[in-house]
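Here it is, the structure in full.
Of the protein chains in this complex, all but one are displayed in their positions.
What follows is chain A.
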Amino acid sequence: MLSVFENNSAMRWLGKQLFNREDPAAFFDPILSIINPMMVRGLTPARVEAITHAARDTKTFHLKPSPRWSGFRAGQHININVEIDGVRCHRTFSLSSAPAQWEQDGTITLTIKRLPGGKVTNWLHDRLETGTVVGISEAFGEFDIPNVEQPLLYLAGGSGVTPVLSHLVTLADQDYRAPVTVLYYVRTQADEIGAETLRALQARWPALTLVIHRTDEDGPSALMNEAHLEQVPGIKARHCFLCGPPGLMDLAQDLLGRFGIREEQISATFFTAPTPVEVSEPLGGEVRFAGSDVTVESEGDAPLLEIAEAAKLNPKHGCRMGICHQCSCRKTSGTVVNRLTGKASGPGEETIQLCISVPQGDVEVDV
């Protein structure tokens, strides 16, 4: 019912006048959220239907998004939005389920591994309960299954396998005939994510070749190397998908290059979960002012406001001493240290005050 304030432009205008906000439908959220949190309009709600064990330190969260969520393509990510200690946190995760499942029963899954020291992943593991409602974003990302049938090669490492699972189930369902090889690198058997799904696929779908390398258990020969790729028949003609930790991705790019595979044949999802910086990390780093497309180096001796001004930008500000919040703006990634408190921020998206924030490592802000 409240969607009229979103979809009908006259009502939207009226809503803005009456409620003094750009998203008038969300005016009632504070009340709706106690009646039924699935009714809120300010974000797209999704209910946690079940939480299952997926691998060591890894759980699968089964979510049922509100009907107004518009769906996804295999290989895409979403942001999930939870409140931890009163702070709204967003993190990006790949969907591990196939779109067909969502079409059938309206559920999607995220398979999430605990990151050591990660605020959000640990909270999701320890505190999130079945029945809770979380916020999600629309799906995004271009890690798509090719339109034309062709031989495929997947190189996945650790929890990077999650979007691959979504791909494989989708491919198997459409009875993909071209050969598909998956080389999956994990530490030990206990770390294998989606092992059951993978084995079941292998049993029912003849095009699939699955090789799992357990790097801690099978000795040095299990680390990704040329020999592994040599065993992939017709590797030169394959379209390759890479997804895993940065080290593995670099190595894979390098090896594929040696096999004469061209860049256009490779789809990589560079997305990795942001990790908090070490306390010891020195101040300074590369600062990107996204809104104005300017990138500068910082020595860590000046707050972002001064860095921006030195780069001929003119962000809004007032007191320059941290009291008026005129300079508050969104940091999209990276860590900053608050000069007044000496405390480091989190790594994700949040609001910071430019005049008292000193970059610690690379930072991107919306100026």
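In this text, a contact is a pair of C-beta atoms (placed from the backbone, for glycine too) under 8 Å apart; a residue touches a chain by one contact, two chains touch by 3 or more; residues count from 1.
The working rule: contacts and distances are computed from a predicted model.
Engineer: Given that one chain of this complex has been left out, which of "Fatty acid desaturase", "ABC transporter ATP-binding protein", "Cysteine desulfurase" or "ThiF family adenylyltransferase" is its protein name according to UniProt?
Structural biologist: "Fatty acid desaturase"
Engineer: Which residue among A:L18, A:A200, A:L223 or A:A237 touches the omitted chain?
Structural biologist: Once the missing chain is taken into account, the touching residue is A:L18.
Engineer: Out of A:A50, A:V87 or A:V296, which touches the unshown chain?
Structural biologist: A:V87
Engineer: For chain A, which positions touch the chain that isn't shown here?
Structural biologist: 14, 16-18, 20-23, 26-31, 34, 42, 83, 85-89, 318-319, 321-326, 328-329, 340-341, 343, 349-351, 353
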